[in-house]
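Up next is subunit A:
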Amino acid sequence: METKKDSQTIAEYIKNWSRKHSLFVMAYGTGCGAIEIPATMTSRYDAERLGIRGAATPRQADVLLITGYLATKTLKRVIRVYEQMQDPKYVIAFGSCTINGGMYYDSYNTINVLEKYIPVDVYINGCMPRPEAVIAGFKQLQDKIARGDADNGTRYKENLDWYRANQQQVIKNWRMPDYNW
Partner candidate 1 sequence: MEGLAIKILGAVITTIVAFAVGMTYGGITRKLTARVQNRVGPTIFQNFIDLLKLQSKKTNIYHGVMGHFAPMWIITAAITVLMFIPVLHPGTAWYNSWFPNLSFHGDLIFLLYMMVFGSLGMALGAGQTGNPNSAIGVTRGLSQMVGFEIPFVLALVALMVQYQTTSIQDIMTVQRESGVWMMFSNPFSFLAALFASLGMFRYSPFDIVGAPAELASGPVSEFGGKYLGTMMSGGSIFAFIKLTLYVDLFLGGAYSIPELLIKTFALYMIPVFYGWVNPRYRTEQAIRYFWGWPTALGVIGLLIAIF
Partner candidate 2 sequence: MSITPVHYIAVPLAAAFLIPILSKFHKETARIIPGLVFSYFLVISFVLMRQVSNTGIISETIAGWRAPWGINLVFGYFSGFFATLMSVIGFLTWLYSYRFKLVDSKPAMSYYILLMMLVTGSIGIVITGDIFNMFVFLEIVAISAFSLTSFYPGRDGAEAAFKYLLIASFSSFLILLAVLLLYTQTGTLNIAELSTKVHLIPQSLKLTILVMFVVGLGIESELFPLNGWAPDAYSQAPAPVGAVFAGVVVKGGIYATMRVMFTMFDINEMGQILLILGLITTIIAEVAAIKQTQVKRMLAYSSIGQMGVVMMAIGIGTEDAVFAALFMMFNHAIIKGLLFFSTGFLLHNSLTKTIAEMKGVAKKFPVLSFMFALGSFAIVGLPPFSGFWSKLYFLMAAADAKLFSMIALVLAVSIVEIVYYFRVVGVMYYHQPDESLPTKQPGLNAYFVMGFLAALIIGVGVYPDLITNFLHAAAYELTHKTEYVQTVLTQFVR
């Protein structure tokens, strides 16, 4: 891991530095975690000091926040949003539900493992994680970016078939546009 950072060219280093310090967040407010975002962004925890600010649309966003359990119906939209984001893009998943189902482990319409459908950079565990944890998660993501191994978009592209297979297993009536980047 450390080696990758050292092998960066100057240009890459600058790029990664800027990416690290400017994270536009697409907060996909699923589940209970959405309520933690305002706390993180506002006065008490002030994520903006780290260069984190909200983005209104996936086109402008760098980070996709999945803030809790995902119903299959929601998953479709999440995939759509994720695919609309521009590379480089990052995904942060909140809470137990995104890791392995959490308390919805036996629900008939809630996915258990987010990783199977879209690549995730950072998991923040907890049910729900508190803003401190969220900021810690962001910090981790920043480190990862600075190291140059936050390759979420590339991973998705390379393993698109696997992801698609998983997605289509859940989303039966597949009516999604093709992923073209």
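Candidate entries met the following condition: all candidates are chains of the complex that A comes from, given by their letters.
The definition used in the following text is that a residue touches a chain if its C-beta (ideal position, glycine included) is under 8 Å from a C-beta of that chain, and two chains touch if they have at least 3 such contacts; residues count from 1.
These numbers were taken from a predicted model, which means no experiment stands behind them.
Checked against 1 or 2, the single candidate touching subunit A in this complex is 1. Against candidate 1, the residues of subunit A that register as touching in their complex are 14-15, 18-19, 21-22, 24, 42-43, 46, 48-51, 53-57, 59-62, 86-88, 153, 181.
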